[in-house]
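Of the protein chains in this complex, all but one are displayed in their positions.
On to chain A.
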Amino acid sequence: MWRELQYLIHNFLPAGLQMDITQSYFEFLGLPVSYQLDQQALSERARELQKTLHPDRFSHLSDRERRLSVQYTAYLNEAVATLKNPLTRAQYLLQLEGVDTFSESRVQLDPMFLMQQMELREAVESIPDADDPEAEIEEQLQVVEQQMQELRQQFATFCVQNSPSALEAAAACVRKMQFIDKLGREIELLEDQLFDD
């Protein structure tokens, strides 16, 4: 790795070899720009592109071509991973509209939502002391999933309305999703701690 690293530093890729992709993930994959996504179509397009772009298709060709193919395939994998997940897909759509929720550190959320989340969090924290922690975890995961589903629907609705206020509402939706997603992951982590080893 360190060898490669020195190599990269001293020979920073020339402009010609830098991947030149100005297309969005949707365009790159030949999919309509929309929150509603045909997962089957996504997998099929991804597979077709992998067959064209993957470095293994260039293994008997020159070094340069292999490196270019690594960059393209990396972009493809990033595109697929981002669009596949409903939360990152929503975030990406917002990014295309100029709203960056990927790297925000402090956000304002409505107090009602926060109250609700605090209660949820308390319930999760008391899981290890419950009589049947496994059932308790299952229940909380369902609550999380249900809330996510509602927010996804709201987001999809705001998404198709073309107005600044709808965009703001869609962003608020995503911030809530991020919050709930984090809670979901914490519950899964707790599950691992309680039942593995």
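Some notes on this structure:
Everything below uses one rule, namely that a contact is a pair of C-beta atoms (placed from the backbone, for glycine too) under 8 Å apart; a residue touches a chain by one contact, two chains touch by 3 or more; residues count from 1.
By definition in this document, contacts and distances are computed from a predicted model.
When the unshown chain is looked up in UniProt, the name that turns up among "Thiosulfate oxidation carrier protein SoxY", "Monosaccharide ABC transporter ATP-binding protein (CUT2 family)", "Phospholipid/cholesterol/gamma-HCH transport system permease protein" or "Chaperone protein HscA homolog" is "Chaperone protein HscA homolog".
Checked against the full complex, the one of A:Glu48, A:Asp100 or A:Glu150 touching the unshown chain is A:Glu48. With the whole complex as reference, residues 1-6, 8-9, 12, 14, 16-17, 19-20, 26-34, 43, 45, 47-57, 59-65, 68-75, 77-78, 80-81, 192, 196-197 of chain A touch the missing chain.
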